[in-house]
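One protein chain omitted, others in place.
Take a look at chain A:
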């Protein structure tokens, strides 16, 4: 089926998310839509899928103008979507999720689960998906969950499949498998729209590439274009894709973690007997697929996990069991994984957010009173130093872009005397320009002798920053390898395979 978008425009208030976008996808073609976070890719696809109503322009399928009131209409017309955040119900089985909204029933609306199972089995056999129709979604790894999303779309006879940032949650191996599936679908005649900001994947699988920036199409490219060409189209200027960093000047061991175990409320060992050391002036990158204990590890370091055994020593001082405030006072800086949830108070100003963790003592608070003058001066300085793009220190944080919000978090943490920096997903949902800046600041903290732990699920980031790489899988350490270890080795480790001897650092 041939898909055409003509002049699609979508506004949110004064923001033009999509500005007269044209896009054509031929039958049996993989068309990549490349752009930064916030460039308007997902908005465009939500218009296509009927989730948003466009303010202008039209959608055509095989030359016929379509009017989608909701996703139901889009699906009926043959459009399927594999969402970035899977649209699956965790407590339902695979078969129930696949049939939802399109149920086969016996008399009086009784579900015909056998028919749904048969459908799942038939589609997964056709494309080699290996999915158990009776498994509960919440018990499946994300790679399999994504297959369920694909099966769901195919079970409704989708001829156009939209993949919205499908590789964000996958291991490199799973990503390669996904690419294989996309090629098989393409051979079967399905048109595919592949939304991503990852250059490597685009060049590997796409037949054509459309680049959008700030809601506008800025050009088309062939898959033969280089990374640098694509990146500069995406960002609008030449960007340095690799951080320049000196050899580390290693000091004393600073953070010593031994036998650290964290137990969640139902008794799962989310961090399982983890031991490692980080030296002064070193960046240890913690790699792994999302949800393998990295989040809980950083929370345990900060004293946020309730049931922790083992030992965490910073410069010889035991931190296990100490409260969060005590740990912060001992010089731990923390960039949480989800800045909106844990890092910032959206309804506070930039200045207020910059002093969130220093509300106990001078200079910002004296005798219980906020020192507005001191704070304003500090905020002005910090905003300039960290290149936070804002009109004034009194601007609300929720009005900033993701990149600038993240700079506020980083600025707060780095403007203290630090003896350890823990940064979880420091560049998630951040534009390429800000990524460059954040990486530089993390490296410069290291060069000043601060030990740094960076958790990242993006191998690009791990490669860019790491002096050593620790890979976690199901709460355990698979191995600790030197920075610069090849991606395929890391990929296997992220799937739980212990590296061959000689690779350990």
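Before moving on, here are some points about what is shown:
The rule we apply is simple: contacts are C-beta pairs under 8 Å (C-beta built on N, C-alpha and C of every residue); 3 or more make two chains touch, one makes a residue touch a chain; residues count from 1.
In this text, contacts and distances are computed from a predicted model.
Chosen from "Response regulator", "Ferredoxin--NADP reductase", "ABC transporter permease" or "Gas vesicle protein A", the protein name that UniProt gives for the omitted chain reads "ABC transporter permease". Considering the full assembly, A:83 is the residue among A:41, A:83 or A:468 that touches the omitted chain. Which of A:1, A:16, A:51 or A:115 touches the hidden chain is settled by the complete complex: it is A:51. Touch with the chain that is not drawn comes from one residue among A:120, A:270, A:390 or A:481, which is A:270.
Checked against the hidden chain, the listed residues A:180, A:236, A:323 or A:346 yield one contact partner: A:180.
Take chain A: the residues that touch the chain left off the picture are 12, 49, 51-52, 70-73, 75-76, 81, 83, 86-92, 96-97, 99-103, 105, 108-111, 128-132, 135, 139-141, 143-144, 152, 172-174, 176-177, 180, 263, 265-270, 272, 291, 307, 474-475, 488-489, 491-492, 495, 500.
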